[in-house]
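A quick write-up on the structure given underneath.
Here the complex is missing one protein chain, while the rest keep their positions.
Presenting chain A:
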């Protein structure tokens, strides 16, 4: 509590402290959450690494940074992430245009489809991709198996949704009249794109690019699976040092490196985003879609390629789920009702467990996300206030950029005393997943809040409405749909989440991704087929949830 008072006291010296103080008060609970479940475990692991026997030992820093392997790992991480970000943008921008500006039949369904990879468990996707690219697979002739191109493709697969969603949402919000006026004055389409559209979309593009880069540089499962162990990123190296060698010093050095890079990236993005405010935007009304024309063909071709990229591994999985022992059958789906050998529960039971955890995680992340959103959308006049809020916003992005292994092990050594001995508690799973979903929730809700005209609230206050009543009458009516959409999105993310959860100590109550992971690790046609059937069911449930979310027409879902 002391620190909290000091913080407020400090801010009060600013010229117009009201909104900043309000924001910090709103953020107290989420910040405490971030502190306990992210900063504390991270700090714990760094302390073990740098202060091994109660004495600061930085000898490892030079040693680790000096290894030729470290240089290679850092180089590869930067290289592949940059390239993957560029390719994702190149494919994502035309796709965003096609899905958000063109009158394409079934665009709603396609938008739900595009976001699906984002919520699929990487462990399943890795095996599905390898099934396609392996020399015996349908795409084996490309010779990509085990190459960096395969890693790049999978990164694009996972992240194209981020670009489509983020830039698409910005596109929806643009006033089309500016571009129309330019065109009416005789500007050719490319010129309109360069002089009108790109400058207006720049903040969204930069924001999407930085998030894609963040996700690519912390990718883990796909790098190992698709690279055939030939490639290592900072993230896989931290995993290797921590889990295999228990070299906590080396892991701590790399974690700090990762953290510094992530903070720098978030800082640059935030500056770029702020530079973009003030672009003329229209309300939340649906924009008119353009009828299809010949010059839209390139964009449609890219859309087709993206859809093919997304469907290919999923169809491969669907086919495998319908085969057993070389024959077509529904037996794998029938077996989902049986208790699985070596797992102890049936597929449907595991789905129930996943669903319950996802509901907890979604509610938690939406409550916290709402508080953070309310906080970061306050409108302080002072520069300090604005910077503080921007920092607050970025702070909740940090967990996305830090290794799940580090946090998982950090829980073990920091949350080990009452009242916080949560190490083997079932609540840690929804908490870890809520942390992953939280930034996505904030990015869904905050843009809508920014559109609420402050004068409405002021008018209500003038008419004598109390603060709660003001909130209920002014903000809640525009908020309930984004809130519902955020719950759905968080639910879908949590259903497929495996990375962060797999490093926790968990109760022996397998979730769907765990069941898939265990069955896929067993010989036998029945086990392998049932694993695929379970993966298909998981994908179907997440797509169904996302399709419902899509009906709410909140374009900020999945946007950054």
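What we mean here is this: a contact is a pair of C-beta atoms (placed from the backbone, for glycine too) under 8 Å apart; a residue touches a chain by one contact, two chains touch by 3 or more; residues count from 1.
By our rule, contacts and distances are computed from a predicted model.
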"Thiamine transport system substrate-binding protein", "Cytochrome c oxidase subunit 1", "histidine kinase" or "Glutamyl-tRNA(Gln) amidotransferase subunit A" - which is the UniProt name of the missing chain: "Thiamine transport system substrate-binding protein"
Absent-chain contact - pick from A:22, A:36, A:263 or A:400: A:22
Identified contact with the non-displayed chain, of A:77, A:210 or A:353: A:353
Candidates A:66, A:105 or A:342 - the one touching the absent chain: A:342
Those residues of chain A which, in the complete complex, touch the missing chain: 21-22, 25-26, 28-29, 48, 126-127, 130-131, 134-137, 146, 224-225, 227-231, 240, 242-247, 320, 323, 325-326, 341-344, 353, 356-357, 359-360, 363-364, 367-368, 370-371, 374, 409, 412-413, 416-417, 423-424, 426-427, 430, 466-468, 470-471, 502-509, 514, 517-518, 520-525, 527-529
